[in-house]
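Heads up, one of the protein chains got dropped from this complex, but the rest are sitting where they should.
On to subunit A.
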């Protein structure tokens, strides 16, 4: 269907549209008109992605005079593929209606691991080794050598790509990663470098958050994106954590040992070069004296991670004199590693700011702030000079330089925390030095400044007023939409008491109480006998899950649960968890029924969907607060209070509730789906906790469901499941219109629609 939103004709590939999708588009369009940033919350399962894609591409089409670029950031490769295939559908529809004028180039960009088609390279096990294997075949010096000596292997795909030079472009169309690989195979071109080249010319780019937020990667990939771009962060409820992680580094003993090894290897290389090709080192020295930009003139295949500091904070100066010579720089690195090693020997927890840390490095190791600052670039240049292509071996020294550069660049919003052992396991010495970023706004600031519109959207962004404060920006639009439903297909409940009327909670003083554990077990037992197919349980932490499952086992409750359903458990091991998930799905498929025990903030809670029969019920045991004694968290809370005036309690509750909402949101992925959510903790019934849940859950949380005991919850569950099993009328009978056709939209007109929502 196509329809008008103010002056834009929107092409939408389906015959009907949900009212909330329409409202979403209207708001989005206003933000684009205002050339400002916006914050939009809309529940999952309402077709957020297609609404975004269809509005932004239509907006671009309607303004051919100043073309805007559309950058779509996803969290996972899977989401990227999904987005691109939806875009493909939309693009076909637009082509049908507009003809060739609607042609766009859209592609996804991912790491070499996902794009490489060279069989010898892509067989490596992880991302870093694929990258290194690729560099071994494509680095400029390797290719020079290979030109003389044909026995040295190169990558034929890359060679072909280079040979065709300016001809190597993608024709317009929508390319998923799969399509890129297929096209690369067809033409014999390297899909990765082709994609990287085409990103600059494409109308729509879909890639991961890191390509914009992590300065190391963004410097290479996203440097030349135009200002007239719309940037979308999808599933952005954790965007502050992504920003913080991009600027945080942690150094352990292994890192230091590895770094020492790397330094030794480099010094050997330097000696070798001195003997054979002293001119090269001199050339590098001269280049550094002249302060040439280090990256600008490099061939594409040599470009490698850029400076970890943000572009605005990098000094446009020549490298200081005392680290210009390779051997001098190495000795600086040696001293730095030695110094950090010394710091790690400490017996007690230390916490300091970057300024004091830099001062103490200066006095004890004789390395000043400026030298620290240039560490990363200097290392980068040195490694290119030494023609090191197995970069995966050199990760450790990179980490050290990364750390040095960050600590040398930033004085505010960071702290350095040294912990001699893990708080929870005080007997095992595991010293770690962490440089933690506390300010999420640092990493995202350049994005807000560089691009005309930034859209942050997710199913759970509540409370929506906190995000602008955390990320330090002013949205022109910030709105939360609810879902229009033909039936009440979600049933959230707050369970505060067990069947014996004693309160249940994972509060610290209550959590190990046998009564509470028993009540939680009884709750699950009731539920497994009432709910068909799959049930997902989320616990607050791995240790709590282990504890409670043990106690259920001892009291025999677990055995009773297993009579009804099979039990699967998430562990910290990814392979094990994947296997458990597979078998869980199988058990749900074949009607045996299964329960999956998982942990809030775990991998499962973030990325795995439990839609349809894979999750008819999700139980959130407790409130998933962060580990509040963690030094890093305490330091961050302190910073947030001092800088943004966000109260500790507010932030903790916000963070816990968004995790909880994220967990329970896993069960409902479309409107035809249905599911129940049980928040099992007495603290959820308090207004300050509950009100931080997203609106689409709150609107279904009836007052009668706020203070339930186990037996009442079981009764409600029974009724709900019976009701939901009845045949479902998609069009909506009760006079509630949930699907709008083209004619409906015209009838409604824009003016009154604004008021409707």
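Brief remarks follow.
As a working rule, a residue touches a chain if its C-beta (ideal position, glycine included) is under 8 Å from a C-beta of that chain, and two chains touch if they have at least 3 such contacts; residues count from 1.
We adopt the following convention: contacts and distances are computed from a predicted model.
Within the choices "Serine palmitoyltransferase 1", "Small ribosomal subunit protein uS19m", "General transcription factor IIH subunit" or "Autophagy-related protein 13", the name that UniProt assigns to the complex's undisplayed chain is "General transcription factor IIH subunit". Of the candidate positions A:78, A:227, A:592 or A:747, contact with the unshown chain belongs to A:592. Touching the chain that is not shown, out of A:26, A:230, A:516 or A:724: A:724 (per the contact rule at the top). Only one of A:362, A:529 or A:685 touches the absent chain when the whole complex is considered: A:529. Residues of subunit A in touch with the missing chain: 529-533, 564-565, 588-593, 612-613, 616, 718, 721-727, 733.
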